[in-house]
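Note that one protein chain of the assembly has been removed; the remaining protein chains are unaltered in position.
And then chain A:
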């Protein structure tokens, strides 16, 4: 039996200034699942994400990625397995050209030459950006940059893709294009978002993180229809959106 992509158990963490962000988080994400991580601002979502690849650590509890514990010894392998797409693609794309940026992760892992080129070409084609390989990132549109950011982590062939607010600042067309891409990928996805319709569209399952603990876990449609739960955690649907009336597309 293959271990789950992500196994978080009893994770608690306080920042050095004493502010406690996580109070015992338990979360298991099976291989190939797409899960939305919902929660109000300040619930600890980002803190949790930064634990997944060992940027933050040293608190109580444990994180395992495909069975491998996140600790100092396995850091390089963990960072290859967990692909985080940050919210601002200008932070994520730091190399002078798209091609070099996508190559950064695999090259850091030791890939060279033809193998590296093939990996870059494959990742770019999965997000439909092959034609832009030699462009500098700042000459791309925001939606294109977000797609390249996804390619930069796909190139590392991650076990789990973690997306921080993937739909923010995208126009509706780019938002739909990104959804099509994410749906076409055969990879485990954890998506941190405030965009509830987007979560419903892409993720069959959702969890709510509030005040540093997971307070709800179920199918996305059920959670969004639970008005009391939604109100209790400052989650609000956009005006006129009724999650009951939506037929959720299958995988």
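Here is the rule we go by: a residue touches a chain if its C-beta (ideal position, glycine included) is under 8 Å from a C-beta of that chain, and two chains touch if they have at least 3 such contacts; residues count from 1.
Going forward, contacts and distances are computed from a predicted model.
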Can you tell which of "Paraquat-inducible protein A", "Sarcosine oxidase subunit alpha", "Cobalt/nickel transport system permease protein" or "AzlD domain-containing protein" UniProt lists for the chain that's not drawn?
"Cobalt/nickel transport system permease protein"
Hidden-chain contact residue, picked from the options A:80, A:146 or A:233
A:80
Write down which of A:134, A:171 or A:222 is the residue touching the left-out chain.
A:134
In the full complex, chain A touches the hidden chain through residues 50, 53, 55, 76, 79-80, 82, 84, 86, 88, 90-92, 94-97, 100, 103-105, 107-109, 112, 116, 131-139, 152-153, 156
